[in-house]
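Read through the structure below, which is laid out as structure tokens, and then see the notes.
Removed: one protein chain of the complex. Kept in place: all other protein chains.
Order of writing sets the labels: A, B and C. Residues in every chain begin at 1.
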């Protein structure tokens, strides 16, 4: 079994590896207010270790560069930070080379600390930092895909397209009514939003073992689904009309053939492959159009042990709200999850760009219902 | 016990009575996209009876005016209707006198029908229409208050201010953990969103018997609550900053004294009275600041039989989502509630402007979390 | 010849006459930020006499209602006023009846003053007030047309449509190069923006005696003019694309026939009639498409004595800027014209809704280039 130091090194190296094919120019621009540049991700996860661990636990620690604390802090909702959220893409300085020097500097200090200090707090925060970095690894990939997709040259970043997956089983699975335990219980790491095992009563339900395919979704499109208000949630209808949305993100209709932009370039849609990059709004309308529904996050959690999963984040029909025993941690770490518990829907599972071993049955991902840019998919229930 | 005809007449007359002090000029303008003019409310509830009942159940029924069907239909999400939603305040024609003629015309036809036809569908739809009209009676008052509040003259509509209420009891009440039944079960009328009794497991909790007062909320303001991001939900913080919100709607600080606009004009804040006109965002931040929380709608429903309530809509920490057995009705009536089940939070109870007898323990009201213009209040839980 | 008192009464009565067919509901709503409600126009022109004349020249004058000064002042750019500009349509109180009482009150005081006081300043300000009221008479008609046009019932206000006019002559007229005098010189009234006769050198030019007709403009539309960026000014192209503009304001294509909304209802387009309700952007692109150009305001003024004019405001290719000898008056009156001398284009002539005798050869009207809602037309030059 790996030591914490080994685990730290492994995750840190994976971030660098993911950037292998990036050109220096790719690191800086920001393509939307909800995305961040690779430079920012790479620096911010490093800042987390410096700010939350090194500054507190290494005597006389000297920060690499005092400016970086301000530039790469995503946490405090101060006016300054707020301006920055939209302006992350204008940070041409420091250059990426300096950010990698910052990484190396912090890595050395962290490894020294982990080898010498066995304080529980350091361990716990390091594990949190590792999981935090894994989350940003996934965001880095979703965000750079979004940025590259705006380039009319359809750039190719990887050989693999990361989105071609198939169902192995399309059966329905039945679950009995009853009281179930929900939430994270083992000693292993989890985020604060999954903590506090509690009981939930579920009425009986059935859930599909497969995810919706591109071909099934095309039937919805071809039936005029994007033009039929009767199937859409009210907010969803206004959203797609205001934003001219007529298909999943990255889909393009070229001379009556459907293509999608992938991280390996533009590719024809394979109708048998699993649909991805759809919003909750689209997931919900598709379920409505089929006469079915999305599962709740509790139904999903109870059923998940018997499902294949791990290729797409699956939208549930649960709003992201605190569990009964949810507690906000003290200090900056307390802003981690709790403050986002409004206007967002829970996604369960994991996707093809989630870091290996990062997710689990109790993991609660969450995004606003209009966002399409995650590697999201649809599982149906009834 | 009242006959259905008597009930119909009573509710219809109440709408007219509520408009008693309106001047002709008050009927037309629209003060925000989320409000509607009195003329529109008065006509729309009438249109409901004509469209849903008379056209289907009165042989050879001739509509009062074919144009009114288009002008006062709030239902179908067509492009046409959408333009209108923002333009309801420009309908200077027809004049209000014609709208009242429309009312009288439809009332006569409805009374004739109710006296002669005992078809179940007519009864059910009439009861739905009555409840629909009661909802619009409340909206008419909340909306006209919002419109009049934009007038620097602080106009007075009623002698009574409608917002001065006091708690009779501030104790905490404890509820045991267990499985509880939730939802509407009797034969009496309910909306589709409360139907389908189902079981919910609740962990033990405590709930306050009193609502938060103006004085308690002033402590939050005076503590700089509107300037401390650490207490606010993330979306809430951006909302108040983008919109310059620094106090409950209708509160005004004049030379260091707090006043509020009421339907009987500008009045000093009474610190012992119950706080109202706050958004979910403000309710949630106040609870966070107190180290407490809002109840869920299920906790509220279970506790409600032992609470005073009925003066304010109480924000819960539950998102407005379908119950497990929720079914969308066929046709236009099906758009009644289901399509709003996203991005809104549930309020329970009733307010001082709710029609008498309209609400009940299982009633689910819902609004987007940023809206302040309802007669809303805060009940705390822990 | 009329006395000043007679002239005052005549103009004041005309305002009332123009409102003859308005219903009470028509007086209040505001249909766009650039329009004002009839109630506001009617009250504001009255406020002008009270504020600028009566309060200064009538000893111990008591204002009709102190609130009206705040509500109906368009002048000072204070924060308060600014909020109001967008909210003029929410002033349901005072009711229109009170506004007419205000009118009668001020009229009586003005007539008493005019009969008793022969101070030059009173005379000059009264003449300014009369001309100011005439300007608002025209705006009242353009604004109420815009409001009524938003009503799907196409309401009819007058028997006459006010927009059917024909050219009597389509010849070109030649003007020699030379130094010309520009600006108002007689003792008669003029606005400050036309004052200061000065010399302008004009190269030789030709100007059309007729205005562009609906039929000529249809050729432009049918040639795909609204889809050809090469003819449009850059700002104009973005404006029409952002706002979905594809024809003159009030034109509607119903089953391949062109109609226009007029103050006497919806009417078929008469191709021989003169085009109206077009923006400067459309006037300029039409000229470009024809290989011609718009005249400058100086060319227009020099040529005008030999032209028919008076049915449409004619866009010129001159920006609205101060004449060399322009002086801003002291005090509030100084805000009359000077502060608008940016981003607007000059229109010359008069329209069918201009008050009789109000305009003259040297009159400078001005609007932002995107506005279509005036009774504007196109005269070409080369």
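Here is the rule we go by: a contact is a pair of C-beta atoms (placed from the backbone, for glycine too) under 8 Å apart; a residue touches a chain by one contact, two chains touch by 3 or more.
What you are looking at is a predicted structure, and each value in this text was computed from that prediction instead of being measured.
**Q** Of the chains you can see, which ones touch the chain that is left out?
**A** The undisplayed chain, in the complete complex, is in contact with A, C.
**Q** Determine which one of A:29, A:178, A:196 or A:322 touches the chain that has been left out.
**A** Within the whole complex, the residue contacting the unshown chain is A:29.
**Q** Please output the residues of subunit A touching the missing chain, sorted low to high.
**A** 23-31, 39, 67, 70-71, 80, 84, 87, 89-96, 147-148, 150-153, 155
**Q** State which residues belonging to subunit C touch the missing partner chain.
**A** 76-78, 82, 177, 179, 198-201, 203, 205, 229-230, 232-238, 241, 280-281, 284, 288, 293, 317-319, 321-322, 324-325, 328, 334-335, 339-343, 369
In the analysis below, only the chains that are shown with their structure count from here on.
**Q** Find the geometric centre of each of subunit B and subunit C from their Cα atoms only, then give the gap between the two centres in Å, rounded to an integer.
**A** The answer is 44 Å.
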